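Please find one structure pasted underneath; my questions will follow.
The excerpt is restricted to a subset of chains, each kept in its original location.
Lettered A and B in written order, each chain numbered from 1.
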Amino acid sequence: MELTTQAIANLVGGKVEGDEKAKINTVAKIQEGEAGAIAFLANPKYENFIYETQATAVLVSETFEAKESISTTLIRVPDAYTAFGKLLTAYQQMTQMKKVGIEKPSFQASTSNWGEDVYLGAFSYVGENTLIGNNVKIYPNSYIGDNCRIDDDTIIYAGVKIYSNTKIGKNCVIHSGAVLGSDGFGFAPQKDGSFEAIPQIGNVVLEDNVSIGANAAIDCATMGSTLLKKGVKIDNLVQIAHNVQIGKNTVIAAQSGVSGSSEIGENCILAGQVGIVGHIKIADKVTIAAQSGVSKTYTKTGGNLLGSPANEHHQQIKNFVVMKNLSSLKKKVDDLDRKINSND
Amino acid sequence: MELTTQAIANLVGGKVEGDEKAKINTVAKIQEGEAGAIAFLANPKYENFIYETQATAVLVSETFEAKESISTTLIRVPDAYTAFGKLLTAYQQMTQMKKVGIEKPSFQASTSNWGEDVYLGAFSYVGENTLIGNNVKIYPNSYIGDNCRIDDDTIIYAGVKIYSNTKIGKNCVIHSGAVLGSDGFGFAPQKDGSFEAIPQIGNVVLEDNVSIGANAAIDCATMGSTLLKKGVKIDNLVQIAHNVQIGKNTVIAAQSGVSGSSEIGENCILAGQVGIVGHIKIADKVTIAAQSGVSKTYTKTGGNLLGSPANEHHQQIKNFVVMKNLSSLKKKVDDLDRKINSND
């Protein structure tokens, strides 16, 4: 691509401050900018770079006030991060190969049903009675079982495995290696110490705009549905157990796990490697810090949890300060103890 | 399906208390029951629902004593959870498509050996000298290497990867994305700071009735076998390293990891996100709570561990109470310290 700064400003709804005819042919991080590149400044931590960047142009907030002189051309926008996202999308569309059509060999069950402008990669499998919407892209080596539904504009990357009866909304993105609909981990203990599997006859339902990371695993419900509501974003290697419900726009970072039948509210953020036990509820807008373990229902909307076991964030930060030198606290107590005892 | 309550009672070995001719056509959770559905009550926490459920029938224990009047028909059984499992199995068999036969294209090495009533999904691969037992189901896009053996009635779901020389017993279930037999993580440090891979020439052996979750990873042994004994149940995203041995009927929940050469006893339960270091032993019937980290051999049969580092469960629960307000303990100590010092 090659665009003028003015053309880019038009694209992202911004206003040029500097050379409107400067040519842009790539994107870069502000600290790595070079001639011909456009970068962005959103995080104040990176402000210093704007005074020395070699990037031809930088997207900045309308409210940004320079503390030193700036030689690069600015494009002012309401939100620099969002504008840069738009620009990247345009860049991606201009540079990426557009996949469409049916590659051979692939497997389309005779009772499956297909929308328009679909891409089906080689060695991908679509089972009986499955409905594929318009503009759905299924990359190679993916498996979609029987009685599934994949709605319009959803992308299934290579090597995804989707069990029978799974329903996926519009505009979802499922990354490679993700598994949707595997059996919930439910076993009935027998008298001899062995376990009998409880059949898992439910399914997985993803509403619209859900994103699932690479090698994530989402189990089907024992009965009913494991449900990820509109706009949920799941990172790589996350485990979602049977009958879990996740409220809309909740974000779950890598390697976190939610155990069976728990319900996470809307607009929550779970950082990486968090664990949630089974059969509990988390309120809306709750933030849970990395490596935390939550074992009880938490009802405080907008609350913050930290630690394993999880605690109120502000309290746990204080505890962590003490924990860091716990052996010196012990020493102090022992000193006091000796003193008191010698006073006896 | 449509069955009378009496037919269901016959199926699960129970006794009807109420309308023996009521028609059942689906299954449901007790809190979501509706006309035509059968539910179950096993966990006392859900007892309240039995007095108001709309389900036509409910499976309950022979010993259940109602505290209020009940309008639904009861089917009394020795164990409601197990009976419901049987019913779900029957439901599943009646509603699920029976897969059988060889879909094309698929890859069957000329020296591979096949039992009867096998299902081989499209794009699945079976290597040289591999033996596939009777009634084995291999879903699409799976890979089974050379010199493997998969015994009767085992199910391999879509996209499983089984390295050469793996042995899998009867009636096992391997969920999508699981990897069996990848190289153990063994490297010999070199003088220049680099590492040379130690060849891993062992294999993975699963005995009968083993279940492996989605995207779990089980490494082969350096020499000999990584061994999961009869009835072991492994959840999604679990890591089992090289030369590990897991005793029969042990259950390991999602995202736990067992490091190289460790041995876990029989009938243990590892909850989610547990870590076990290498070269240690865990006794039989040990329960390890979620997010615990075990770094030493633990010899107490029937013991309970909690925490990272792991501690006796009852002691760690007491510690956790203190930890929750550790900063107030610190304050108390500082107050005492000031008091003692001012007394000096």
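Operating definition for what follows: contacts are C-beta pairs under 8 Å (C-beta built on N, C-alpha and C of every residue); 3 or more make two chains touch, one makes a residue touch a chain.
As the structure is a prediction and not an experimental result, all values here were calculated from the model.
> Copy number for the full complex, please, knowing 2 are shown in place.
If we count all chains in the complex, we get 3 identical copies.
Assume only the chains that are shown with their structure count from here on.
> How far is the middle of subunit A from the middle of subunit B, if each middle is the mean of its Cα atoms, in Å?
About 26 Å separates the centre of subunit A from that of subunit B.
> Which subunit B residues qualify as touching subunit A in the complex?
Residue positions touching the partner: 27-29, 32, 79, 81-82, 84-85, 88-89, 91-92, 95-97, 103, 105, 121-123, 139-141, 157-159, 173, 175-177, 209, 211, 213-215, 230-231, 233, 235-237, 248-249, 251, 253-255, 266-267, 272-273, 290-291, 308, 320, 323-327, 329-330, 333, 336-337, 340.
> Mind pulling up the subunit A residues that touch subunit B in the complex?
Where subunit A meets subunit B, its residues are 105, 107, 123, 125, 128, 141-143, 145-146, 159, 161, 163-164, 177, 179, 182-183, 185, 187-188, 190, 193-199, 201, 215-217, 219, 222-224, 237, 239, 241, 255, 257, 259, 273, 275, 277, 293, 295, 308-309, 311, 315, 318-319, 321-323, 326, 329, 332-333, 336, 339-340.
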